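Below are the structure tokens for one structure; questions will follow.
What follows is part of the complex, with its chains left where they were.
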Amino acid sequence: MEQDRAITTNAPFGGVSLRKVEREAPADGQALLSTVETGICGTDRGIVSGALGFSYNPAGRDYMVLGHECIARVASADGEGLRKGDYVVPATRSGGGCLNCLVGRPDNCSDNDRHDAGVTGKDGFMRDSFVYSTSDLVKVNDESVADVAVLTEPMKNVMKVFDSLSHITKLSVYHGKDGTLRSRRALVVGTGCEGFLFSMMASDAGYITQIVNRHDISERQKRILDTFDVDFADYSRPGALQGEGVDLLVDTSGDPAALLGMLRHVRPNGVGVCFGTNENVAPASMSGGDIINIVEKNIVVLGSVDGSKKHYMDAVRQLSAWRKCRPDAMKQMITGRFRPENTGILLARQPGEIKSVISWQ
Amino acid sequence: MEQDRAITTNAPFGGVSLRKVEREAPADGQALLSTVETGICGTDRGIVSGALGFSYNPAGRDYMVLGHECIARVASADGEGLRKGDYVVPATRSGGGCLNCLVGRPDNCSDNDRHDAGVTGKDGFMRDSFVYSTSDLVKVNDESVADVAVLTEPMKNVMKVFDSLSHITKLSVYHGKDGTLRSRRALVVGTGCEGFLFSMMASDAGYITQIVNRHDISERQKRILDTFDVDFADYSRPGALQGEGVDLLVDTSGDPAALLGMLRHVRPNGVGVCFGTNENVAPASMSGGDIINIVEKNIVVLGSVDGSKKHYMDAVRQLSAWRKCRPDAMKQMITGRFRPENTGILLARQPGEIKSVISWQ
């Protein structure tokens, strides 16, 4: 047994500490990985604050290693074409026995027979090293993307949504009369890391894209968005929203008031994506008119969680392209790198934060 | 110019009267139709009561002929294979110039450049006879279905939803492990005519189907549902809902409290269909948890309005099959036949009503 430093919590009660944990040897079909960087997201902070009641420790334990966003290097492995030194991203969710899990889509798990690393009953990646099934590792072919590959886990959520959109938008003629999305509009609510990634992808897909929040953002954040032709607006100010309505709405806030308000701006045959979740937000009033809006315009509201390994692979490809084509903007997405000892970073969002990461090497 | 009896209103102010209106001669590409029966739905009563603000008269007129549910016979026609005496159902909506209308899908109209007979700017079918474009007539091949074919217009809405469902449910493994829907559950909210048709279709498609309302229904209504293996429950009573959750929810009530409440019972990868609309219903509170439910379960909420001519044809076929296989139940769907003079029928829903119709011959 080896010993690792690890950042742990006691789910669902919360708390955070850096401690020593033991690490078993890899079995057949497993690889030993050295953690390079782990990202921090709202879920991690929710677990630490004790706000996420659905989180739980691995069976028979009074702690869980945190962390589900990770880039690591192979220390030893056989199979899956992996070699020592390869950069990999571990897929977070382990499937159970439902039909969706059996076909490699635990992101669509139809029961509760699955585990998410660092969240529900399975150790996460905030530790010096870990052992993982080789079939759950996604290789990063291009080493030069390693410095932003910690964004793969949040990005795979985006890839799943755009995959689903390619099917849902077949229900009608969704694109413009030139066959493209150049005349179509996307609106992303929320300026966290997921909001950034969704808006960058929407712009890339051809949409005229706006991202909004109820407060201003930093100059650094604005420059990144500018690089991707994404327009920002503080929608607490009158007239902030573009007037023509939107064809794609992505809510990353989980705020009912924001979702319901913005759905009224969705055009006929448009899609509203629910991605963000927030347990501690005020409820909002849904009227008969809100339903009429959805019905009369054939609007589809799509809830989407997680992504499959295919989406992790798509995410690596997309990040790699962006890392090369807009290197400065992509590097600016990592707004802070911290040491594992600095567990305070798990207690509160940093000013101007897009993605804070912990460096393990 | 001929003269017809017609039931008219003055949209959006409301009111109802039986009066004489003139009827022009058919032009090229048009047929002259003798109205057999017209159905009455909540939209008609909403217009008559002045509650539907979006309704308006044909341009330059101070009245509009009511009625969008109709079965008629061809009095004279050329083209489209129509012969005198053929039973036909007129498609309600006339398309405009948007891409969806251009490809024959005015039900997906992306602007407001279209008209709905008897609702928005175009005369309806509550009159002795009318002239209509032959390309907008759907032939009823089987004469023996004529006595329930007035249900075609409401039924085409159902066919569009199930058409959309066949695509949306490809986003995951939706069916059971035997490849069918026999282990899947459908819940229909609302016991009006649309609720009945949706629940009958869901049961036919293989779902274990329950229809609910907040009050009891008549014995006649229960017998019809029983014929289609649809279970009824008064959900104002505790324990009325089956406990396992549902894979398909269809809301025909337009009531936010019902929609939000029932969405919590939808299982992972399930679909909630919004079909019903109601301007005069109390709002309901949507919480962060309601959004989390949609996100974490990959739920799709599908707004759906109207249907295309393809769906009218599908509806005729489906009604024809039901009329033959369950003749008594289908005939019981028409709960009352009234004379045109009896305009009071347009003022209030009848006790135990499923579908009230006006007989013009």
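For clarity, chains are labelled A and B in written order, and residue numbers in each chain start from 1.
Keep in mind that, in the parts below, contacts are C-beta pairs under 8 Å (C-beta built on N, C-alpha and C of every residue); 3 or more make two chains touch, one makes a residue touch a chain.
The model shown is predicted, which means the values in this text are computed figures rather than measured ones.
Of 4 total copies in the complete assembly of this structure file, 2 are presented in place.
Definition applied: only the chains that are shown with their structure count from here on.
The rotation relating chain A to chain B, fitted on Cα atoms, amounts to 180°, rounded to the nearest 5. A straight line joining the Cα centres of chain A and chain B is 41 Å long. Looking at the complex, you find that chain B touches chain A at residues 99-100, 103, 105, 107-111, 164, 167-168, 170-173, 177, 251, 254-256, 259-260, 267-269, 274-281, 283-305.
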